[in-house]
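What you see is the complex with one protein chain gone and the rest in place.
Chain lettering (A, B, C, D and E) follows the sequence in which the chains are written, and residue indices restart at 1 in each chain.
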Amino acid sequence: MTSLPSWLEAVAAGATLLGAFFFLASAIGLVRLPDFYSRVHAPTKAATLGVALLVIASSIRSLPSGNLVWIEDLLIVAFLFLTVPVSSQVLLRAAATRKVPQVSSTTGEPANAHDGASAGSEDGRTDELAAPDRAG
Amino acid sequence: MSGLLLTALVLPGVAGVVLWLSGSGASGLRRIALGFALPQLVVAVAILRATARGEILVHGFGGWAPPFGIVFVADRLAALFVVLLAVLLLATLWALRPKVHGEEAVARSLPPLFLLVFGLNGSFLTGDLFNLFVMFEVVLLSSYLLLQVPGGERSLSAAYPNIAINLVAALLFFIGVGLIYGATGTVNLAGIAEGIGDADPALRTAAIAMLVVAFSVKAGLIPFLYWLPATYPVLKGPVAALFAGMMTKLGVYALARTLPLFMRDTPIPSILVWVGAASSLIAVIAALSEFELRRLLGFHITSQVGYMVLGLALLSHATIAGALFYLVHHVLVKTALFFVADDLERTSETRDLRSMTAGAAGPAVAFAFVVAGFSLAGLPPFSGFFAKLGLLRGLFVVSEWALLGVLLVASIFTLASMLKVWLYAFGAPASAESTGWWSSAPLLGMVALSIALAVSAGPVFAFAEATATQLLQVDDYLAAVASVQDSRIPAGLEVLP
Amino acid sequence: MTGLLVALVGGLVWVGFHGSADLATFLVGAVVSTAAAWATRIAWRGGLPLARLPRAVALCGQILFWFTVDLVVANAWQLRLVLSPRLRVRPQWVHFTTRLEHPATREILGVLISLTPGTVTEEMRGEEVVIHVLDETPGEDHVAAIRSRYEAPLAQLEAL
Amino acid sequence: MSGQFLATLVVIAPALLACLGAITRRPVRDVATLAVTGSLISSLAAAWLAAQPFRGPVLVADWLPQLLVSVSWRVETVTLALAILVTVIGALVVQFTAAYFGESRAAREILVLLALFETSMLGLVLADNLYLLFLFWEITGIVSFFLIGSARGDAAAFGAARHALLITSAGALPLLVAFIYLTSRTGTASLSTLLGLELPVAAQTIALALLLPAVVTKSAQVPLHAWLPGAMAAPTPVSAYLHSATMVKAGIILLLYVYPLLGGSPLWTVLVPIGAVTCVWGSFRALGETDIKLLMAWSTVSQLGLLTLTIGLGTDLAMRAAVLHLFAHAVFKAGLFLTVGGVDKAAGTRSLLELGGLREHTPRLFVLAAVLAGSMAGIPPLAGFLSKELVLKKAMLSEPWVHGIAISGIVLGSIGTVAYSSRFVFEVFLGRSRGAATDRGRRLKPSLLLAPAILAVLTLAAGPGAAWVDRWFLEPVTASVIGRMLPAVTPLSLWYGVNAALVLSLVIVSVGYFSDRILGLRMVPRGPRALSGARLFDQALDACQGLGARFSWLLASLHPAVYLGLALAAGLVATVPLAFDALSVSPPPAHPVGLTTVLLLAAVLIAVLRVRSRLTRVLLVSVAGFAVAFLYRMLNAPDLLLTQLLVEVLVTIFFALGLRGLPPEPTKRVPPAWRWARRSLAVGLGLLAGSLVFALDRVGAPSQVKDYYLAAAPDLAKGLNVVNVTLTDFRALDTLMETFVVMLAAFGVAGLVKGREWASTTWSCPLDVPGQRTGLLPGMSRLILPLAGVLAVSLLLKGHNEPGGGFVAGLAFGIASILAIVVAARVRGLGSAGGVSLAGGAVLLVSLTGSLLFGAPGLTHAHGELQILGAGWKWHTALLFDLGVVLAIAGGTAAATRALWPPSRAPSSNADLGAAQ
Amino acid sequence: MITVMALAVALLVVVGVELLLGRSLFKAILGLSLLAHAAHLLMIATGGVGTSPPVLDGSGSVVGTADPLPQALVLTAIVISMAVTLYLVGLLQASGRRLGASAVEPALASDPGREAADPGESDSSGASP
Partner (left out) sequence: MISWIDLVSQAMIVAALILTLFRLVKGPSSFDRLLAGETMALGLIGLILVQAGIREARLYVDAALSLALFSFVGVVVFARFLEQGEIDD
């Protein structure tokens, strides 16, 4: 097991710091952005660039071990790329359906602006479980 | 020989899985269940016979020698419980009939019932404290399932009280195991017994206190009994009978196992004695005020568990022997009384004594109640008399006069509440169309066992005394556990048959 | 073909999981991932028509390039936005119609939109795509960028 | 015939034959005949034994030798004499009962019970083993309970029966202690042996003190006498037998039996005042009764007092008097009760306010009644005169202070006795009827007169045959009681010359007669109700019930939190010393990252307490779980980190399912006091628990297994991840059982929510109507699901050497299956999730037992290497075990999810579900 | 780390008890989860901290390796407490839906009339008393 060249160390260190910084920035965004729809953007960033940078750093540091553990680190990024858009989309859509307030400066309308009644409990349908269980 | 222990564990487990997987109807399931319960009894009796000779059976799982692997140990105490459980299981299955208790209820009861037995047998046989904790959990979860079998609001509203206190107990048990491990460096019971002497006294006491509280909850001792009268009226009748016979006795077993093994040098047992005494007296007075039969009987369980616990916690040969004999009596009689309760509730279609149609149940049930109820109150010539006598004698030997007085007073109150039941449930002559003798067969079976116990009090008491001797001679237990050798399968399966 | 691809990718992923790049590990990975794909085949309605690998790889590379560029540039831009003392955003809901035909490529498009800063996919319903734009910068046409950078290569991929 | 057999026969013959009759469902007449035969057999056997020279104990069988319980009889003159008394009266009562009731179901029951009672009474008098004696003592009480309460459905009768049984059983408990005391002290439970021993006075006093409650209750001494008048709820023949002749004598008999053993105690004398008070009180109450049966009952109380008093005098001669009076009373009182029964039959009432002039209609009954009542009043030459004379004589010989109490008791009591005896005879049979239906008075069946007649003859014959009675009965029996021959005493006779006793007797008779006939004295007409024993007893019982209700409320009806708090406090209270110990030492500096984590945790936890929405709480607790997971990471526990994270994900999902459609959180505020109590408890427990960590660090012992595990895992178990090796190998049984816990929980959820198990539900839960909306999820999960599967398999496979293993893989599969449920319109295969889980359980059970085939203990693993394709493929059965875990956990998770998942919102599917039910 | 663990345990217990002993079933479930965390951390504390995880590298050096046993026990306990939590969540849902209840109430004492009338399946008519 050899040690890392110092420039690689420096790259790793830089990537680490920058990645962490992106985390912080996205958190700040999460706090500061004015409405939910805007805030959804924040973690998507942390997930992408922040984690990617940390993964780069961690992969570099794992190089001296000589095996392919860095692939695993890359997989983390890959997995997040697969899952984070899904969750933000689901959240966004749900929020739009529930008509979560948005900043007045927003233009345009979400997809579900007109068919909010297609989901939600306002439609008056009772849930199976809420009704008396007459089985047996 | 040690394969017996494994079999005793595996049989109910397999039965549970098979019953759950089986697609047959309730009657078919019941037949399968009986098909497992009979060999279970055979195995249990075989274990009992071996231990009665003074042997201690051991089984080292995974081939690892203790304290590295989990070990099963069957001494007289464990064998006694395993046999009682097997008997109760058979009786319960016998009593639990699709035609009487409903197809669905039977079908839904049987799998968790066997997993309950799975956990109970494991608890009785294990020689490892943490394993005991896990076994307790299996028992608990199975009991939660059984509690929901009747359905209805009351099942549901009884669930949380039952679960919450047991979870708290489990938490304490778990931390207690941790502290024991911290104090002695092992969770093997024998190892604990060897190491407890060198452990830090304060840490040791703290650990043991937690375990004892956990076991006391399980045993339904005061002030942790509130789950018990809430639970027992809800269960399906025959299942309630099994619970009545065995569930609190799991706590008693755990105390009987651990008190002599590694709790002797702490102040805990002497406190426990008084907890037992308070339980025996206060709970029985509480029972007096109840009008729901099974709730009343539930309080009685606490009372009588109190007897046993005080006998055990005194840690003297005479009281332990008395407590163990009492336990055998109690298991049989309490089960019988819950069978009676089931019969009464079904024939009069109510759970409240006040609205019971006196005499609705037949003469068989009345007869059984007389035997079981008076036995519970410790009246001769029934088994309860000998049980009471044994305990009183034990208390006499150790000169515990106050406890003796408590026991006497409690037994009068027991009688009073049995008479109360008699008034409401049997106060009028049996009606002509009351249930016949055959439908009360399981009940009469338990009563017959109770009578048999009274008749053969001598040999059973001898066994109880031998068990007490064995419990107090910890060295035998340690030697048996130490005899477990490393017996792993070498690499490459050279030992293929 | 799809199966082979799954096995290949799966094998590589597996190697990654295990951090040891020998043939045995790869084979196990291939088998496991094929099995996994088979087990979840119900979710695979249709399947990816990725027949011509080199071209596909090239197109993926193109997408990846723009993706990386977007990631860095737009992130920097957004960083500024978030950290600016007076935070003012002009969010916008944008509807557009994609010309992509296959559900899988449409979804990849949606994911890419979400992953690049400034835009998040809100809904994909048939051809209709709805995105939320964080700050509608005048003069910057998000839809056009999406169309050119991602939709076009994906469409080519589809056409293969 | 052997003594064992004969003595046993004496005891069991009546019950045996009667039960035989009852079981074979013979008519009542036959049952009675059989019972009478049984009694006569007993009698003859006893007489036979009495004629034999053998005296002493006979052992039939050991019962519970460890506690010295055995079946053994005491063949002594006194026991045999009592046995004959019991059987003779028994036979007469049975005969009378059959005649009294005729053919009825109740009669059969009563006859059997009477026979059982007879047997238990015989057991009581004949038992040599103390515990056997106690056993029969209690059985007499039990049978008595059923006889009193035999009028089923009659609440008053039940109350009386319960009163009797509870009081006598309570009294018997110290008796049991007394017996235990005697046996522990002397090492023998044989009465015969004991009587030959000389106990120190202190021991005698202890034993006597313990024994007295039994005597006082069973023989109805003041103040615990009230059950006896209550017991008159029993049918009259039953009262005649139990509550006059036999059972109530048990206490007296016991005193006679133990006199040689305990008579030396100064406490013995206390019997005198007890007896005197009882004697007087009973008489006076009898005077006030208008129900002739109750009159007889109070009379019995009085006579029992007289007997107790006599025995209390504590001399051999007093025993002689007591023996005589015991027998005399049994005979005349049984006869009187039967007469009362006859009156009842003849007149249809027992009330003195209605009766009168019955002589006209039943002259023979009148004669019998007069003879028997005369005996009771002590009129010469009847048996009662003989015995009372003897009692008076003995009383006068005693010490001065005893003398005073005894004489006044006897005199006052006896005056009353004379008075109520005369009242009974005069007001029932003479004068004219006061409205009772005496005019309809039928002639009594001769069969109803037979038994009283025999008894009257006996009491009549005793006077003239005094010498004979003395020689053949009184002298040997007394000798047998006191354990040696009496020194020469004045023989029993009707006439001792004019002496103080005779004068007193005359005074008693005349004053008694005078006060009744001339003064019409009616003492204590009904007795103050507040002082009524039965009422006091009921009040005590009610008080106990009230107390019980209070206890029940405290123990089982408070808010569960109270009990939970108690349990937690009780569990942790013993750690207080450890806490003080720990706090006395300054803690080691904290790791900065760890400290930050804890600060974050603190913030999260405080937020948990303060936020309002349930969802926020769930998320916060999940974050707390993440924080704990990160602590695991800092504590070098990678497996725990992995497991904890996946568990948090899964639990959060479950909360999402579980929070649907819940009613709002309870809004009722907890009272401030309770809130503060809770808060202090929480803080206290927190401090204790936290200090335990320090305590463990400071005083913990080194692990006995750690080094072995670290060495054996790679070398013997062939795994580098020691935690996983522990779970799959060293402690695989834990894992196995725990997997069943998960399965049970999962199936339990199904049972809870649906009200039935998974197996009986058909499942269809399309979340979205396909094609309506898509989003990214369905498409992306095509990639995510297989990846999740691959990840899970990978975690499973490498678990033995790296973090991972069955649980983690199972959880991963479980979460993946939830994702599949979310995504899929219809997922086939999930319907059998429970089956998958059970299959996992089956695999585990197979691996539990599989090693038996190789002669190894359960759960023993094997491993090796296969050469395939030129490469060595290592295999390990731990993997099979872990596979079982995976299946069980994943299947269970999926099954539980499916149970909690909302059913389809599409109307068509609703219909499907309805049809499936 | 000892101090960190002690603090964490103390915090978890304080809040866990506070939640458990309230009126809300939901909060009680959360409280039990937190208490379980505390118990698990305590169990880890019994084995000491160690400087490296009990996952060996095959080099044979075990100096400073954390005690594997408490970790294994805690892992078992985590899964058990997960199972129990699942069950409790099911209970929460069932109580809410079938009883309309969200509060922890004293155990129902006798309710015989209704039970006798409907001994079989559930009746979810009224709210909990």
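Annotations for the structure displayed:
In this text, contacts are C-beta pairs under 8 Å (C-beta built on N, C-alpha and C of every residue); 3 or more make two chains touch, one makes a residue touch a chain.
If you're wondering where the values come from, they're calculated on a predicted model, not measured in any experiment.
Among D:Val28, D:Leu85, D:Ala286 or D:Leu819, the one in contact with the hidden chain is D:Leu819.
Per the touch definition above, the residue from D:Leu20, D:Val457 or D:Ala603 contacting the chain not shown is D:Ala603. When you scan D:Gln52, D:Ser184 or D:Thr616 for touch with the missing chain, the hit is D:Thr616.
Note on the undisplayed chain: of the listed residues D:Gly512, D:Pro638, D:Gly719 or D:Gly748, the one touching it is D:Pro638.
Mapped onto subunit D, the footprint of the missing chain covers residues 592-593, 596-597, 600, 603-604, 607, 610-611, 613-616, 619-620, 622-623, 626, 629-630, 633, 636, 638, 641-642, 645-646, 649, 652-653, 656-657, 659-662, 664, 767, 777, 784, 787-788, 791, 795, 802-804, 808, 812, 815-816, 818-819, 822, 902, 905. Listed here are the subunit A residues that touch the chain not shown: 9, 12-13, 16-17, 19-21, 23-24, 26-28, 30-31, 36, 39-40, 42-43, 46-47, 50-51, 54-55, 57-58, 61-62, 65, 69, 72-73, 75-76, 79-80, 82-84, 86-88, 90-91, 93-95, 97-98, 100-101, 119-122, 127.
By our rule, only the chains that are shown with their structure count from here on.
Looking at which of D-E and C-D shares more C-beta pairs in contact, the answer is the pair D-E.
Of all chains, C has its CA centroid at the greatest distance from the CA centroid of subunit D. Measuring from the average of all protein CA coordinates, the nearest chain centre is that of B. Centre to centre, using the average C-alpha position, subunit B and subunit C are separated by 61 Å.
Spacing of subunit A relative to subunit B, judged by their CA centroids, is 53 angstrom.
Mean C-alpha position of subunit A lies 66 Å from that of subunit D. In subunit B, 104, 130, 134, 137, 141, 144, 151, 156, 159-161, 164, 168, 175, 178-179, 181-182, 226-227, 229-230, 290 are the positions where the chain touches two or more neighbouring chains simultaneously. In subunit D, the residues touching two or more other chains are 556-558, 560, 564, 568, 660-661, 689, 692, 696, 700, 703, 705, 709, 730-731, 734, 738, 741, 744-745, 748, 752-753, 755-756, 775-776, 780-781, 787. For subunit D in complex with subunit E, the touching residues are 556-561, 564-565, 568, 587-591, 594-595, 597-598, 601-602, 605-606, 608-609, 614, 617-618, 621, 624-625, 627-628, 631-632, 634-640, 643-644, 647, 650-651, 654-655, 657-666, 668, 670, 678-679, 681-683, 685-694, 696-697, 700, 703, 705-707, 709-711, 713-714, 720-723, 725-727, 730-731, 734-735, 738, 741-742, 744-746, 748-750, 752-753, 755, 801-803, 807, 889, 892-893, 896, 899-900. Interface of subunit D with subunit C (complex): residues 773-776, 778-782, 785-787, 789-791, 793-794, 797-798, 820, 823-824, 827-829, 871, 873.
By the touch criterion stated above, subunit D contacts subunit A in their complex at residues 660-661, 753-756, 772, 775-777, 780-781, 783-784, 787, 902-903, 905, 910, 913, 917.
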